[in-house]
Structure formats: C-alpha cells, structure tokens
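One protein chain omitted, others in place.
After this line comes chain A, so read on.
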Amino acid sequence: MSSYYIGLGKQTIKEAMAYRTNFILSFLVILIPLAGELLLAKFVYTKGYQIGTWQLNHLLLYYISATVASEFFAIGTWWDIGNDIKYGGLNYHLIRPYSYFWHNFVVYYSLKLVFIVFALIIAYFAMVIFSGNFIPDIQLLSLLQFFILALIVAPLAFLITFCLSILTFFFMDIDFISKILGVLLPFISGNILPLDIFPATIREILIKLPSAYLVYYPSCILSGNYSWKEFSWILIEALIWLLIFWIFTSILWFRGRKIYEATG
C-alpha cells in the first residue's frame, strides 16, 4: 500500500504544477506579508523600540521561520474533504483498500512539499537581505530539534484540519470555521507576534493551545536555543495534543459515517 501513497504523491505534485502561472504567482501570498512584517520590525527597532525581549536579528529569523512553519503546518477546513462528504465523492474512497485519512494526508503534504520548497527559497533570500549573511544564523541543534518536532507537528496539523473538515458530516456547510480561523489563527499561533510578548495570563493560555505548536514553537526553536529538557516538554505536550485529536477525530469519523448520506 505504501507504493500507492508514493504514486499518489507523485501524481499530486504533477497536478499542482499543471497551472504554473497560478502556482508561481500564489507565492506573492507568502512574500507580501513577510516583507511587511520584516520591514515593520526593522522600522520599530531603528526607532529605538524593542518587541518583548527579542533582539532584532532573532525576531527577523522568527518571522521568516514563522512564515515557513505557517505554510507547512497550516490548519483550516479543507475544501476537498468537505466536498467529498457533502457531494458524495467520499463514496469512491470508502470502497477502495486504502485509508481515507492517509490518502488525504499524502495529497495535502505533497501539495505543501512543492510549496515549501519555494517558501524556503523565499525565506533564504529574505534572510540574506535582512541579515546580510549568506549562511543563516541557525544552530545545528536548533535544526535537529525543528525536524524532530516537525515529525509530530505535521500529523498534528493535518489531524486538526481533517477533524475540522469532517465536521461537514454534521453541519454540511463549515465555511464559518474557515472564517473564524482566518481571523484568530495568525494571532493565537504566533504568526503575527511571538506569543511570549502577550500579558502573562493570555500567554499561559496561548502557549498551551495546539496552535502554538504549529508556528510559535517551531519558529522559536529555529530562532533561539532550547535545552533538550525544555525541548522534551514541548515534544511531550505536542504528542498529547496529537493523541487528543486522534481520539477526537476517530469519534467524529465513526459518528459521521453513521449519518453520511452518500449524496448522488
């Protein structure tokens, strides 16, 4: 069955490249907000202000890392899954000998993989332009921790997306989730500002939410130093969220299948 997921990944990448102009221009969505954040941070620091305890170089690296992390570990409602449930496309998936969850996981991350390569190129050039160094100021230890965390966060991000998307079984139209997340997520995930600069009570809540593990922690790991002990706690908490969402998603899927109408 693994050959199926590899084959599916290849086909998905080919499909993503079918419309090259749209594909290339969609990077403006990454580029424009990133440029805005970096310029704003630089402007604030040149005026003598400081954001929290962050040094400018670390903050710039944080924003660049956050841009990459928020692309790769994005959550939301996925149109494909919602439509499969609403219009009966799920029928074909149900009768095939593969897992619908892993099928979508592969499609989701194959699309992301193409995107992330370009996002990394943008991130690298942004780093060179703003730091003036051709070799990014990232510790090897941080890189290693980032990749280990990514192994937990990538399934977590997809699990949350899958979980939200299969709410279509119950509500049919889940546009409201996308809208709420679109407003909230940049703040609560640490995409706009690092979470540690919020007041203590809010910070304590935000850094325990699953959204923090998607952008804030991966970006902090890349832009700063975490001891292995601190990192282990982050990893354990991310694993707990993974488990919680796995159980929650399984219940939703089981109940959703019972009321699935298989339209068409």
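Rule of thumb we're sticking to: contacts are C-beta pairs under 8 Å (C-beta built on N, C-alpha and C of every residue); 3 or more make two chains touch, one makes a residue touch a chain; residues count from 1.
Here is the rule we use: contacts and distances are computed from a predicted model.
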Among "ATP-binding cassette domain-containing protein", "3-isopropylmalate dehydratase large subunit", "GntR family transcriptional regulator" or "Molybdopterin synthase sulfur carrier subunit", find the name that the UniProt record gives to the complex chain excluded from display.
"ATP-binding cassette domain-containing protein"
Return the single residue from A:15, A:173, A:204 or A:230 that touches the missing chain.
A:15
Looking beyond the chains shown, say which of A:49, A:92, A:134 or A:228 touches the absent one.
A:92
Touching residues on chain A - with respect to the absent chain
1, 3-4, 6-8, 11, 14-15, 18-19, 88-89, 91-92, 94-98, 258-262, 264
